[in-house]
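Just one protein chain is left out here, and the rest sit where they should.
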Amino acid sequence: MLEIRFHGRGGQGAVTSAELLAQAAIAEGRYAQAFPSFGPERRGAPVLAFARIDDHPIRLRQQIYEPDVAMVLEEALMKIVDVEAGMDERGLIIVNTMHTAAELRERYHLKPARRIWTVDASRIALEGLGRPITNTTMLGALINATQCVRLDSMKAPLDARFGKIAEKNFNVLKRAHDECCAGEAR
Amino acid sequence: MKTKLNPTWRELELGCTVVEAGTSAEYKTGDWRSFYPKTDEDKCIACGVCYLFCPDHSRHIAPRKKKVEGAMYTHYFDFNFQFCKGCGICAAECPTGAIVMIEEGKK
Partner (left out) sequence: MKNRIEVGKPVGIEVSIAQSEVVAQCDVDVIAAYPITPQTHIVEHLAEIVADGDLDAAFIPVESEHSAMSACVGSSAVGARTFTATCSQGLALMHEILYIASGLRLPIVMSCVNRALSAPINIWGDQSDIMAERDTGWVQIFTENGQEVVDQTICAFRIAEDRRVMLPVIVNLDGFSMSHVIEPIRFYDTKQVRGFVGVYQPPLRLDPAQPMMFGPVGIPEIYTEAKKANDVALIESRQVIEEVWAAFAREFGNAYRALETYRTDDAEYLLLTVGGMSETASVAIDALREQGVKVGQVKLRLWRPFPHDDLAALLGKARGVFVFDRCLSTAGPGGPVASEVKTSLYNLRERPLVVGFIGGLGGRDVTVQQFADMVHKGIGYVAAGAAPVYEMVGVRE
């Protein structure tokens, strides 16, 4: 089972990210869950969303404490949130940033062995969508890093969710898939 | 009345619904009466206030001729003593004081 935690701010669409990903996995005939950090919604506040993907039916309904992947929709969150919380050594962090993995590791004192992938999702989203909303963009990097779903599987959930602007969203997702960088563990 | 007076739980209608309309007509309240209303026909102007206020619909409209200020009525208010409980509301509300309450047995 793959467990993913999304770090975003209220209104950035972290919950939508988790939802789209789960829908893509389910459409592939696999099993998935997506859920928000339960509670009131507050624009701008740091929020969490979660997803589980598995080849078998998922019975776990407890929260995700030890994620395999942490998705960071905005680098600034790392100043106030411990995005590595609960992760073991194999855990992967994917960050929307214009910096390199090495720079992030130093700046936020991340574990030396931590795998870090980076992508400048804000720039890609701004160029492709006209707005720095990175929730769909970031999924491209996640798919490249984990192969958790097929790239094409994202099309149907994006269509259902975004209608006319679905194609633009798929394009930025695809670009992030192609442009993201795998950071070396030290 | 079709409904049994003290039904068993099996005999109750679903949700205790009263499935016949107007069953209060079966319930004669006239024998509760200790005073009865009497109308002074000379004072009565056939305004119908007694009919409107009667809580038990014992004031009803009956075919009966009466002349009031030159107009001839073919239907007119009358008491149904099967239902009149003798509450006296009609007497209290009558604008001309035409109705008086008289103890049962007296005239």
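Note that the chains take the letters A and B in the order they are written out, and that residue 1 is the start of every chain.
Going forward, contacts are C-beta pairs under 8 Å (C-beta built on N, C-alpha and C of every residue); 3 or more make two chains touch, one makes a residue touch a chain.
Computed from a prediction, not measured in an experiment: that's the story for all the values here.
Undergrad: Quick one: say which of A:A27, A:V81 or A:L126 touches the chain that got left out.
TA: Per the contact definition at the top, the residue touching the missing chain is A:A27.
Undergrad: Give me the chain B residues in contact with the hidden chain, please.
TA: 6-10, 12-22
Undergrad: With the missing chain put back, which residues of chain A would touch it? List them for me.
TA: Residues 18-19, 22-27, 29, 31-36, 38-40, 58-63, 65, 157 of chain A touch the chain absent from view.
Definition applied: only the chains that are shown with their structure count from here on.
Undergrad: Round to the nearest whole Å and give the separation of the Cα centres of chain A and chain B.
TA: 79
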